[in-house]
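All protein chains of the complex are present and in place, except for one that has been dropped.
For reference, chains read A, B and C in written order, and residue numbers begin at 1 within each chain.
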Amino acid sequence: MTQKKHVALEDAANIEKRVRDSFDRQGLMRHLGATLTVVEPGEVHITLPFRDELTQQHGYFHAGATTTIADTAGGFAGFTLFPAGSSVLTVEFKVNLIAPARGDHLEAVGRVIRSGRTLTICHLEVYAVHAEQRVLVAVGQQTLMCMHDRPDERG
Amino acid sequence: MTQKKHVALEDAANIEKRVRDSFDRQGLMRHLGATLTVVEPGEVHITLPFRDELTQQHGYFHAGATTTIADTAGGFAGFTLFPAGSSVLTVEFKVNLIAPARGDHLEAVGRVIRSGRTLTICHLEVYAVHAEQRVLVAVGQQTLMCMHDRPDERG
Amino acid sequence: MTQKKHVALEDAANIEKRVRDSFDRQGLMRHLGATLTVVEPGEVHITLPFRDELTQQHGYFHAGATTTIADTAGGFAGFTLFPAGSSVLTVEFKVNLIAPARGDHLEAVGRVIRSGRTLTICHLEVYAVHAEQRVLVAVGQQTLMCMHDRPDERG
Partner (left out) sequence: MTQKKHVALEDAANIEKRVRDSFDRQGLMRHLGATLTVVEPGEVHITLPFRDELTQQHGYFHAGATTTIADTAGGFAGFTLFPAGSSVLTVEFKVNLIAPARGDHLEAVGRVIRSGRTLTICHLEVYAVHAEQRVLVAVGQQTLMCMHDRPDERG
């Protein structure tokens, strides 16, 4: 595992700042109304409150909303372990939608399973939260690529 | 292939109306600015014009936007072959993001590979279109479920 | 979760017998040299000792051997929760190969994430074991279908 090595190079506050700056540059996260709620080395959570603008035809959260925050949580979970000056690319992901996504908000959890120099693998989960209940609605797996020569910025 | 049997029960205009009505009930498609451009038995295309509200941190289309219209195009491609009175559920999908999604708009193509009574498998492609150029930016595969006892409506 | 309901209908010894009988009918498991090592409700392990007949071009376990026992462990993990008189079908699976599969043997772990009436989702892991070391070499996700009207037998 190369996780510890990367993390040693950078303190936790810097990592969180790097992730939050990148998240804030994503027009789609703002447009959906998503917020970053947990940023730790190897793990990121994203919360998305229900709104009619996020629905599919039955009035639940659209699978696209569910998988968008899952992909983003995984991408940033990987990014927390990348060296400064690099950026992250989703190579591919796969998601199973295992229960109707209805509730007050969704919470996506991205967690690094293995972090390598080039490729990083993440486990993805999305929960629908309604009052006291927290139901697993999606589970997935994602492959990320670290672009060492590509800073995380626009242009 | 059971495709022909289903299609025989319903004329093409009815199928298109059923798909357009369902699409129009999806709050997320409207919020992203997506439109249905092709609806044929076993194939559906969705177009998504570029806006800053759809971007990731580098200013290209966010992978979530790309995969959301891919999933939706596939879901409706399957739905065109389902019997009237049923609805469609995405069981799972997998997408590879193979090139940066930059351009004037994205075009997602969902195409049924195999349509069964319970499960339907679709091939997904997304192209980024810029001026004359049309570049394949994502390719995927999707499993859908036909809910025979669940009409496609809210509530 | 419908797991508990199914399990209540059948005792653990019966479940294990049902799984072992089905495993023994798989010519491929015998041909590869695989054995069932854990059979519990919702979880099955399969062990595969190293032999030159299982290698890829570099002399490690072939990805096909790794994924075959992963798929089989997941399939039987799902099957432990299915009602008597049914059989199991793999709808699809996805596997990431995250480290070279070298060692004295492989151990595949299939674990049910969600068991529904029609579809069951499993998490798959494969470890390469060498002397004291146990390294995660593959991780995956699988969708199974319960065929209620199809007993698990030949012909």
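Assorted remarks:
As a convention for this text, a residue touches a chain if its C-beta (ideal position, glycine included) is under 8 Å from a C-beta of that chain, and two chains touch if they have at least 3 such contacts.
It should be emphasised that the depicted structure is a prediction, and the values quoted were computed from it without experimental measurement.
Screening C:A77, C:V91 or C:C146 against the full complex identifies C:V91 as the residue touching the chain left out. The missing chain, though absent from the display, is touched by one residue of A:A99, A:L119 or A:V135; that residue is A:L119. With the whole complex as reference, residues 91-92, 94, 118-119, 143, 145 of chain A touch the missing chain. Chain C residues in contact with the hidden partner, per the touch definition given at the top, are 22-23, 25-32, 51-59, 62-65, 67-69, 71-72, 75, 87, 89-97, 152-155.
Touching residues on chain B toward the chain that is not drawn are 94, 96, 98-99, 113-114, 116, 121, 123, 136, 139-141, 143.
We adopt the following convention: only the chains that are shown with their structure count from here on.
Annotation, chain A versus chain C: rotation angle of 180 degrees from the Cα superposition, expressed as a multiple of 5. Chain A and chain B, compared by their mean Cα positions, are separated by 23 Å. Each chain gets one centre point, the mean of its Cα atoms, and the points for chain B and chain C are 33 Å apart. Multi-chain contact residues of chain C, defined as those touching 2 or more other chains: 94, 143.
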